[in-house]
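Complex shown without one protein chain; remaining protein chains in place.
Chain IDs A and B follow the sequence of writing; residue 1 opens each chain.
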Amino acid sequence: MSVFEGFRFRKISSPVHDLDPRVKFLYVCVVFAAAVMFSELLPLILLLLIQVPFILLAGVQRAWLKSMRGASLLALLIFVMNLVSMYLYQGQILLEYSLGMTLRFLVLVESFSIFFLTTSPDQLSLALEQSHVPYEFSFAFTTAVRFVPVLAEEAQTIMDAQRARGLELERGNFLKRVKNYIPILIPLIVNAIRRSLELAEAMESRAWGATEKRTNLYVLKMRGGDYALALISLSMLIMAIYVRLFLPIPSITTLLRL
Amino acid sequence: MIEVKDLYFTYPNGVEALKGVSLTINDGKFVAIMGQNGAGKTTLVKHFNGLLKPTRGEVLVDGVSTKRASVAQLARKVGFVFQNPDHQLFCETVQEEITFALRNFGFKETTIKRRVTWALNLLGLTQYRQTSPFMLSGGERKRVALASVLAWNPEVVILDEPTIGQDYQQKETLRQFIVQLNAQGKTVVVVTHDVEFVAECGPRVVLMLQGRILAEGKAEEVLTDPSLVAQASIVPPQITQTFLGLTDLGLPTNVINVHDASRILLNILEVTQ
Partner (left out) sequence: MAIIEAKGLAYAYPGRTNHSIKDLSMTIERGEFVILTGPSGCGKTTLCRCFNGLIPHFYGGKLEGDLTVAGLNVPGHSINELASRVGLVFQNPENQLFALSVEKDVAFGLENLGMPREEIRKRVDWALKTTGIEDLRERAPHELSGGQQQRVAIACVLAMQPDVMVLDEPTSFLDPLGAQRIFEVINGLNKKLGITVILVEHRLDLASRYADHVIIMDKGKIILDGEPRKIFDSEEARLIGVGIPKVTRLYQFLKEQGVLLGKVPVASEEASQLLREVLVRDRG
């Protein structure tokens, strides 16, 4: 599960953590768009490197490396698959192209990782609320995140309880193993439903749905740094479009020959 | 017999829950493991059926180290009734629920039938044989969970916080049941923070604090010692608290239940009257 560690929010005090999540999300979208625009190695390497200062500024290097390590297996798979399929379709080994596809994937993982590492679920839900997403959705999101550790613990308890009745989860062929998970899944689901009922009772008791215009304890305000990042992101986007449309991009092989 | 030898246990998240616990529970004994929430009580008993394996130290069940046995093998001897029956119940009928463990342990069909009927009878659940466990009340579900464990007749029965959410009558019934189980020769281990319940049962008490055993002894000695009680942050039984306020009048301090208290007081008053 270490790959998930690369996406879990870290409570660190850094300028990146303090940025408005909506602006951070804009940045991620811009990187996404730029990455999709190019399949050449040079711009993709640039995109990969351009994010490193953010990682360092946020102080999340170690966690980010974990996400990259987790993604490396998939990256390798993408590389190999591209190589093989291009060979089958076009009869040649397109090294740069395959590397390019792999890099594109890594750039995306990198930017999403930075986003989730520096944005707390609380901020995320606040961003959703203030972006005029219906409150029901951001509430569902926050509640889901809040209960993930609880459900994980409950799943473990249920497994323990059933193992204590002689259920052996490690033994048997594939079919038997799948069947053995029924005594785990049913209590998990039934308890989740019971829990939802209790949650609904508590919500209702605290005036859920009392008014259409729901207020909020916190409000997201754009500050200097946010405007700066927004500006940077937009200029990156413009540059990327310009380069794509008007400038020829040399491949690495040509560069190396020079 | 369960032997715990200098047991240390650290959870994967780095929390050291047990710090050098040593304990022996002989066959046929009745033990209450007590302490605040978080003292390590449940962590300790989960080693008795192998759900947790020691980080350091050893746990031996009838001479066999739990490190070398599977949970299924140990569970055959050590039955564990979890706190929340809803973490176990998943079958369509109460009968199937009780059959589940018996099948896992490889009992013959004829034996299974017999055992199921016996367990249903024992817990007063015969009329619910074909009922879905999800349709039963909280108290009834607890009984189904208990029946499903007793059905395979383990030598040791561990009950984790059996009194939570129970009303007085249910606790009384449970208490009598546990005493009966013990009288039939089963080793009974109850993990609980309910002092009044323990005061009524009178088992041997193992008091835990922050992953260590603070004290071990008779209930009336452990639960009435002011320094132990203060350290372990437990609330002594009401009767004990009452008598602790009367030590200057020469009253004994090791009283935990109403009957003993009343007897002692009547004796004192009769004598000086």
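Operating definition for what follows: a contact is a pair of C-beta atoms (placed from the backbone, for glycine too) under 8 Å apart; a residue touches a chain by one contact, two chains touch by 3 or more.
Bear in mind that the values here come from a model prediction, so they are computed numbers and not experimental data.
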| item | value |
| --- | --- |
| Of A:T142, A:N180 or A:S251, the residue in touch with the unshown chain | A:T142 |
| Among A:V80, A:I93, A:L199 or A:M222, the residue in touch with the chain that has been omitted | A:L199 |
| Which of A:L88, A:L175, A:I193 or A:A210 contacts the chain that the document leaves out | A:A210 |
| Candidate in contact with the missing chain, chosen from B:G20, B:G124 or B:G245 | B:G245 |
| Residues of chain B (touch criterion as defined above) contacting the omitted chain | 36-38, 137-139, 164-172, 193-196, 233-235, 237-239, 241-246, 249, 257-259, 261-262, 265-266, 268-269, 272-273 |
| Hidden partner chain, residues of chain A it touches | 120-122, 125, 139, 142-143, 145-146, 149-150, 195, 198-211, 213-219 |
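To be clear about the criterion, only the chains that are shown with their structure count from here on.
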| item | value |
| --- | --- |
| Gap in Å, rounded to a whole number, between the CA centres of chain B and chain A | 45 |
| In the complex, chain B residues that touch chain A | 46, 49, 51, 70-72, 75-76, 79-80, 82, 84, 86-90, 100-101, 104-105, 134, 148-149, 152 |
| Touching residues on chain A, where the partner in the complex is chain B | 154, 157-158, 160-168, 182-183, 186-187, 190-191, 194 |
